[in-house]
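Heads up, one of the protein chains got dropped from this complex, but the rest are sitting where they should.
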């Protein structure tokens, strides 16, 4: 999967840490670091994180396997 | 301009370009959509590159997510080389031509190279902008250089310095100015970040510049500063700003220079004579636009949030038909930086502020929200580990509230208006 977090919007509510602790972490009080490319097996946890975020700052989609790297 | 577009070309396959593509589709655009990128990679996210990617946390693959049914033809690894406005076509490096009836220019910026080309070419001298840069520098850091020298007093320099300290690598940070980060945050907060960096073991040297580099067998071994100090190092990162990718527009008739591609309030690119270039739009770092929060002063904002917002506005306006249905780009600039365990966030532009006040918390605690004013109005606010108060100040900035903007508030010290 591919994940991106809008860190302007993020206010460190930390709900994603509970939903997907292997893929989101706080370093310090507010500095969210996250896995931008989690394994497809983590889909359930990542989706939980997406929905639990009070400010909906997390976007995640499955990898696009339909297109190659270069045209 | 009333015919609906059927062929849209986006030049620049990064955050602004991809965001525009997503919003074009979300708004029902079903025609051909081509995304041109000079790098071989799908659009990827850059902020993690100077932080977790360098540090080796999680994956280095920061490819941006997008809906699976985006329906975009990627032309990657191909720089756009020329724009032909009269023929409405973009030429690529391989000589192919892409005709368009709407064009979005989102070519962004690149790292400003080290000014001496021979020194820049030395092994051990790095810049950091793209994924490949991060991979190279990351590999070097994993091999634990004896000392990293960072040149540049901006956020990238500080973030890389922080990452080096996380990895317990000795680091010297050379800043040309007397106070780091002063342009973005003002001397008080800039100075605070400098103090934090020093406490975390960064050898921070202000008013320092490199006189020359020393090499052995094409490898950097040391640098000598203008004051004569010699520092041994086999790893130098030049974080000395960016250059806008506008060279390919030379001769097109668009008004583009080192300051960016000039566009109007609706993200429409402008001719050199000031007229609107029909069907051509701009978004992201490359765009220079009138900022309504600063009396329409022209600005190019090289921030993640602006790339997203402007990509969205441009997409909406590309489909709007005529100007009466377009919306103006009124994004309030915002950004964040993570370093030394602190999160710094800024809303508005603090440059040019004439006053400053700590609104919550304190500099001593390193947990605070500060507001910036100019001519009695609130123009920006910065938080350090206090992001939850920011929305209230964002509203005050949008409303150009009198400075200081919010009194009698929770956890507020006695307000003292100071120089920034």
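General remarks:
Going in written order, the chains are labelled A and B, and every chain counts its residues from 1.
The rule is simple: a residue touches a chain if its C-beta (ideal position, glycine included) is under 8 Å from a C-beta of that chain, and two chains touch if they have at least 3 such contacts.
Rule of thumb we're sticking to: contacts and distances are computed from a predicted model.
Among the names given as "Cytochrome P450", "NADH-quinone oxidoreductase subunit H", "Peptide/nickel transport system permease protein" or "Cyanoglobin family protein", UniProt records the absent chain under the name "Cytochrome P450".
Taking the full assembly into account, the omitted chain touches A, B. Within the complete assembly, residues 13-15, 17-19, 21, 44, 47-48, 51-52, 54-56 of chain A touch the chain that is not shown.
Touch with the hidden chain on the side of chain B covers residues 359-361, 388-389, 391-392, 395, 406-412.
FYI, only the chains that are shown with their structure count from here on.
As a whole-number value, the distance joining the C-alpha centres of chain A and chain B reads 22 Å.
Taken in their complex, chain B has these residues touching chain A: 40-42, 45, 47-48, 51-52, 57-59, 61-68, 70, 72-78, 304-305, 308, 334-336, 338, 341-343, 345, 367, 385, 387-388.
Here chain A touches chain B in the complex through residues 1-4, 6-8, 10-12, 23, 27-31, 33-38, 59-64, 66-67, 69-71, going by the rule given at the top.
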